[in-house]
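Shown here: the complex without one of its protein chains, the others still in place.
Going by the order they are written in, the chains are A, B and C; count residues from 1 in each one.
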Amino acid sequence: MANVAMLGTGLIGLFYTMSLHGKRSRDKVVVVQGRDPEKTRAFAQKWGIPRWTTSLEEAVGAPDVDLVVIGLPNHLHKEAVTAAARAGKGILCTKPLARTAAEAKEILDAVEKAGVFHGYLEDLVYTPKTLKAVASVRSGAIGRVLWTRSREAHPGPHSDWFWTKEKSGGGALVDMGCHCIEIGRSFVGKDVRPVEVVCWGATQVHPIEAEDSTVGLVRYASGALAQFEAAWTFRGGMDLRDEVSGSDGTIWLNHWLRTGFEMFSTPGSGGYVAEKAETESGWLFPVGDEVSALGYDAMFADMLDAFDQKRAPVETFYDGYVVNAIMDACYRSMETKRWEPVVLDDWRGRAEAPGAGVHVEYDARHWLIKLERMPDGRQKLILKDKQTGAVSQRVE
Amino acid sequence: MANVAMLGTGLIGLFYTMSLHGKRSRDKVVVVQGRDPEKTRAFAQKWGIPRWTTSLEEAVGAPDVDLVVIGLPNHLHKEAVTAAARAGKGILCTKPLARTAAEAKEILDAVEKAGVFHGYLEDLVYTPKTLKAVASVRSGAIGRVLWTRSREAHPGPHSDWFWTKEKSGGGALVDMGCHCIEIGRSFVGKDVRPVEVVCWGATQVHPIEAEDSTVGLVRYASGALAQFEAAWTFRGGMDLRDEVSGSDGTIWLNHWLRTGFEMFSTPGSGGYVAEKAETESGWLFPVGDEVSALGYDAMFADMLDAFDQKRAPVETFYDGYVVNAIMDACYRSMETKRWEPVVLDDWRGRAEAPGAGVHVEYDARHWLIKLERMPDGRQKLILKDKQTGAVSQRVE
Amino acid sequence: MANVAMLGTGLIGLFYTMSLHGKRSRDKVVVVQGRDPEKTRAFAQKWGIPRWTTSLEEAVGAPDVDLVVIGLPNHLHKEAVTAAARAGKGILCTKPLARTAAEAKEILDAVEKAGVFHGYLEDLVYTPKTLKAVASVRSGAIGRVLWTRSREAHPGPHSDWFWTKEKSGGGALVDMGCHCIEIGRSFVGKDVRPVEVVCWGATQVHPIEAEDSTVGLVRYASGALAQFEAAWTFRGGMDLRDEVSGSDGTIWLNHWLRTGFEMFSTPGSGGYVAEKAETESGWLFPVGDEVSALGYDAMFADMLDAFDQKRAPVETFYDGYVVNAIMDACYRSMETKRWEPVVLDDWRGRAEAPGAGVHVEYDARHWLIKLERMPDGRQKLILKDKQTGAVSQRVE
Partner (left out) sequence: MANVAMLGTGLIGLFYTMSLHGKRSRDKVVVVQGRDPEKTRAFAQKWGIPRWTTSLEEAVGAPDVDLVVIGLPNHLHKEAVTAAARAGKGILCTKPLARTAAEAKEILDAVEKAGVFHGYLEDLVYTPKTLKAVASVRSGAIGRVLWTRSREAHPGPHSDWFWTKEKSGGGALVDMGCHCIEIGRSFVGKDVRPVEVVCWGATQVHPIEAEDSTVGLVRYASGALAQFEAAWTFRGGMDLRDEVSGSDGTIWLNHWLRTGFEMFSTPGSGGYVAEKAETESGWLFPVGDEVSALGYDAMFADMLDAFDQKRAPVETFYDGYVVNAIMDACYRSMETKRWEPVVLDDWRGRAEAPGAGVHVEYDARHWLIKLERMPDGRQKLILKDKQTGAVSQRVE
């Protein structure tokens, strides 16, 4: 059980506090820190938090605080982490860890040097569906991972600082691509090295400088391709989907817009439907338990259990650093218009990852390329001669 | 925070303990009771429960126990409740409360006479989707409730006693119809009186005496019809769906087989896919977080919060009694082959429920029957003359 | 190839003509008949029909006409069929065949006495999905049919006469229940006798006399239960779904609202989305090819091929008569509030239909009730002693 200092009173701080004070009712936020005194006081009052402050130092330095949770804009992460590490507190930081890999490395070094507990709050890796799907992949249910697709798209973020490049570090890539990249990495295997990246980004709709839409391809050492799509231009709510294609199976996840809850409402649902829903009447797609579906519950359970048990959580600052390194390569690729290597000075995974498939032998002379059921019920075999390479077919 | 005595070590006791010791980690099971010493000891060990016993009296009478959770076969509920009430403990009892309304009334009287806390463990009313959908209905999002459908179907229950009529009190109706009936009642409004019932039941597949398939229609005082379908004959996994039709909207819920998680697996998922899944390879539909999706987490949160706050939970033994009364009428209807009144000697809801719709006036002379968009884009109005009753149409 | 006289210029005549002049381009409508001269003339012009008339006799009596297609209100079917039969023409009549079984029998007798070709235009039995699903059931893909559900619901019909009981013969039951009943019958097997019926109907929303919502249960000689739901009170578009539960499998069909076409539109689709769609913006669910999805194309292909080949089509007036007999029993049941026999003076199917399942033997002493996979991967067997009837369980 931990006493928490919550830094930030925006939507992220709200979701975090709802999750900590909801299902995870053992741990308590004992102090909340925000820039705006009035808003911070109201936040503390609403969530039954005993103290509030506008001072970062005061929040992280409080003697009764065990753990600092950072829900601040991206450009404030380094300062907050540094202060908390100095105070010797455990630290959980929201995503992305930093604006660049270099900044992420400084943050990582700070906590490792201070020897404090650190967790990277990548909630979407912790959704109930993702956790179960990753476990299925690890247990071999779909064979070797060949391709993943992770998509997060909605009409744009909640807060003004997100739309300002120097504060956020970028656009849709930094905001949501970071989720998608870590989801893809989790399916491919976090010990498999991300080798290179090609990425497209454009400002298609909004009057801003950063990209509001991006698509990227990350190639891993195993030969797997992890594709991501992140956009602030999507219409219709929040699109949160993942796909995994393996040599022996397939996984499709839909976390938000099609989860088995469908409502048609003429009068409208009276305001809030679901995060980023765009309409209040007509066909609506609410989510049963948003905080759980977004992974917050399982994420804090892992983080706080890990803190109690003095073990590393599933997502650490090192993961945040790898994600930043991939994003850096993406931004370079947008400029150079070519595949760019992922630069990881500090790689802690496997050096190599054998990816080549084992060919299936049909008989002493042939490899089996494919077996197919025909409309008339017979089976067709496509075979390759091992010697000549000639391809032939047989119907049986 | 409560110290719990868990009665029963079957699948229900398992799910209950998983939920209590999982997300709801504040409360602890301090003693578990079961018939089979070996199984009970193993259960205690697996879940970190300090004590186990085969004696009901010992379990419910333990001084450190605040709350007794009954996860026993139906024919043992009355004895267990009586013992726990005598010991002055709070009591949570699994569904159905009893085998008949008469037995349910004895159970209800026992706890009310003893003045102890009581909660009816109707988990499917507490699924995240049902909770949100009921709230939407109450807030008027779909207008007046006209019709509901609640369906629970799978290939049959887990334990032998369920298949023995004297122990369970019946078949699919008692096992799963009780869920569907209370879900329908929750959408219609729990203060609206269930008036009458017609019900079909048959033994279609299994070599048993009780019905393995049943469909019933419950008519409420508001004019709403709550339809339920319960079967032990379904193939393909567990079918858990609800529908609500209102004067101004519609709700469709799918809790289990289509929730946004789809997997194709050739090697198979290595065993367990989801509760009552029938296949391990091919297209599979796992559930992200089963304990949450089945309502256990939210149910125990409400029950234990209510216990702490000394208020009634959403589902009490009175609700269990009403459900038993509706099921009694269903069984009578299967025999008499006609609509049967729901006999409720103790009705605590509203005496009347105005259901008639308010007609929409088109102009001084006409009611509006309908307004429709034509394929060519024009609008067609169907009108009824208030005086003559004549129906006419206009295209605008 | 046939020359067609089309009777009726409403939405049904429109869909029929679109289908005949669309994919089925061999056959031609050579004359169209309607009550309103202006509308009829415009209809003829729009669809390239050479002649139009307001006279039924003229239309059906034209020497070049081979086939009369009746798309008229229910109360005009008998007169139209009689006139066409007298003229010796082949006849296709829209659903329901008549307002009562007695009237349907008169119509059936008229065509059989005249020896003319007759087809019952029950389009929803001919949707691509229904045709393939019925074929799968017949080939044994889901085992013995136990239960079917057919549902058609929307906010109400297109034309004024539908809302007037003496013209239509009833409400949602006569309008849409007839579809659902014949779909259920097609899955159960058209040679299996419908034995008895229980039915609920109510006027829940509209200012009319007939039922605007109905649910019925039809019990067949095989033990199968065919459930139908028909409503003019549904909100959200047109709900067209079927379900079939068999001893060895399950079928779910969605013909309209969820067919793999989803659109979110802020400006709106500019008018028409799909038949009975209620909204033009927000989330919309168009149907790719409506005329095909509603079964019109396959229905006319069967009807006109049958006419050419001088064989009976899949749906004849006899089927229309059986449907009317079931609906008569439904209306009686609404009055008597009990199960009512289906009165079929002229039954042409099998006298008996063996329905009882064959029990599965586990060993010489036991029947197998059920086999289930446990969360821990082991298998649990539920067995019944053949002698004593005692139920027991084993985990392997």
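Just so we're on the same page, a residue touches a chain if its C-beta (ideal position, glycine included) is under 8 Å from a C-beta of that chain, and two chains touch if they have at least 3 such contacts.
None of the values given here were measured: they were computed from a predicted structure.
Student: Could you tell me which of A:L76, A:A353 or A:I369 touches the chain that is not displayed?
Tutor: Candidates A:L76, A:A353 or A:I369; residue touching the omitted chain: A:I369.
Student: Looking at C:M18, C:A42, C:L76 or C:L131, which residue reaches the missing chain?
Tutor: The single option touching the absent chain is C:L131.
Student: Touching the hidden chain in the complete assembly: which of C:G288, C:P341 or C:G389 does that?
Tutor: C:G288
Student: Given the contact definition stated above, which residue among A:G119, A:G223, A:G260 or A:G288 touches the chain not shown here?
Tutor: A:G223
Student: Just the residue numbers, please: which parts of chain C touch the chain that's not shown?
Tutor: Interface with the chain not displayed, on the chain C side: 23-26, 127-129, 131-133, 136, 139-143, 248-255, 258-270, 286, 288-289, 292, 297-298, 301.
Student: Residue by residue, what part of chain B touches the chain that was omitted?
Tutor: Its contact residues with the unshown chain are 235-237, 264, 266, 278-279, 281-285.
Student: Considering the whole complex, not just the chains shown, which residues of chain A touch the missing one?
Tutor: 14, 142-143, 146-147, 149, 153, 155-161, 163-164, 198, 200, 202, 204-208, 213, 215, 217, 219, 223, 225, 227, 229, 231, 233-236, 239, 245-250, 270-273, 275-277, 280, 336-339, 355, 357, 359, 367, 369-370, 372-377, 380, 382, 384, 390-393
As a working rule, only the chains that are shown with their structure count from here on.
Student: Examine where the copies chain A and chain B touch and state whether the two sides share over half of their residue numbers (same) or under half (different).
Tutor: Same: most residue numbers at the chain A-chain B interface appear in both copies.
Student: What's the rotation angle, in degrees and to the nearest 5, for a C-alpha fit of chain B onto chain C?
Tutor: It is a rotation of 180 degrees, to the nearest 5.
Student: Report, in whole Å, the distance between the mean C-alpha point of chain A and the mean C-alpha point of chain C.
Tutor: Computed value for the inter-centroid distance: 49 Å.
Student: Taking each chain's centre as the mean position of its Cα atoms, how many Å separate chain B from chain C?
Tutor: So the centroids are 33 Å from each other.
Student: Please work out the Cα centroid separation of chain A and chain B, and write it as a whole number of Å.
Tutor: Chain A and chain B have C-alpha centres separated by 36 Å.
Student: Spell out, as numbers or ranges, the residues of chain A touching 2 or more other chains.
Tutor: Expected reply: 264, 266.
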